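Heads up, one of the protein chains got dropped from this complex, but the rest are sitting where they should.
Presenting chain A:
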Amino acid sequence: MQTKRTIFPNKLLPYALLAPQLAVTLIFFIWPAAQAVKSSFEREDPFGFRTTFIWFENYTRLFSEPGYLNSLTKTAIFAVSVTLLSMSLALLLAVAVNRVLKSNRTYTTLLVWPYAVAPVVVGILWWFMFNPTIGIAPYMLRGLGIDWNHRVDGNQAMILVVIAASWKQISYNFLFFVAGLQSVPQSLNEAAAIDGAGPFKRFWTIVFPLLSPTTFFLLIVNINYAMFDTFGLIDATTNGGPNQATNILVYKVYADGFLGLNIGSSAAQSVVLMLIVIALTAIQFRYIERRVQY
């Protein structure tokens, strides 16, 4: 393969050009990451005078701590719910828009807006709507006989953060699904229609299988999003409560480290999270290299 090559007359210039990016990566990513790994093997005394190297004790303690196991479960529930909810709604919207061929510009634009909203703002928005004292949603739910108070009820709190997190992510998924749907040739649908498959059957036997590369990609992206990008949202809505009900891993890292000042445990938790990110990224890269075969 022929690649474009630039020859620099000055030997130092390329390094100089790379330096800012390398510096940013080193200072803001590699160095803190290395610090976290180091801290995860240490214990700090309550006054911060001395640190002792304790091997894997932070980790073993972590996995026997009920709070952490609870957080793992909550994270799994949260990530799976957000992924399923946002992807299925996005797919539904994408299919609908794909049918209305003419006006899909407007719909598409409108449906994409939520993606431009920052997670914290999303959090505040939903916090406000579901606020048990002043929000509109609890007011309407009361009409249906549901007593909404996510400050007390753990399940309701989880439902709230799942809805808020999904709402934002639907836009992103929607865009990819629309693009995916438009790349399925119309003639396949027509051939299937002639072959006696109704709209529903056509969707599940022809369109959906052909969307599988998109679906797989989004699956990874959404899990990633739910696990790592929702910190601001949790912070603005529930603060991980009530009673740890929405204390997902990223939030717990923050709560234990910065609020509880248990640096060793927090560091170990972030190392575990780092490993999860690495694993997800590896899966994604493998997928990009040899696309899902159909």
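We adopt the following convention: a contact is a pair of C-beta atoms (placed from the backbone, for glycine too) under 8 Å apart; a residue touches a chain by one contact, two chains touch by 3 or more; residues count from 1.
By definition in this document, contacts and distances are computed from a predicted model.
Taking the options "sn-glycerol-3-phosphate ABC transporter ATP-binding protein UgpC", "4Fe-4S dicluster protein", "mRNA 3'-end processing factor" or "ATPase" in turn, only "sn-glycerol-3-phosphate ABC transporter ATP-binding protein UgpC" matches the UniProt protein name of the chain that is not displayed. In the complete complex, the residue from A:Ile30, A:Leu110 or A:Leu188 that touches the missing chain is A:Leu188. Looking at A:Ala197, A:Ile220 or A:Val272, the residue that reaches the missing chain in the full complex is A:Ala197. Note that of A:Val122, A:Ile206, A:Ala245 or A:Leu273, the residue touching the chain absent from this view is A:Ile206. Mapped onto chain A, the interface with the missing chain covers residues 185, 187-188, 190-198, 201, 205-206, 209-210, 212, 294.
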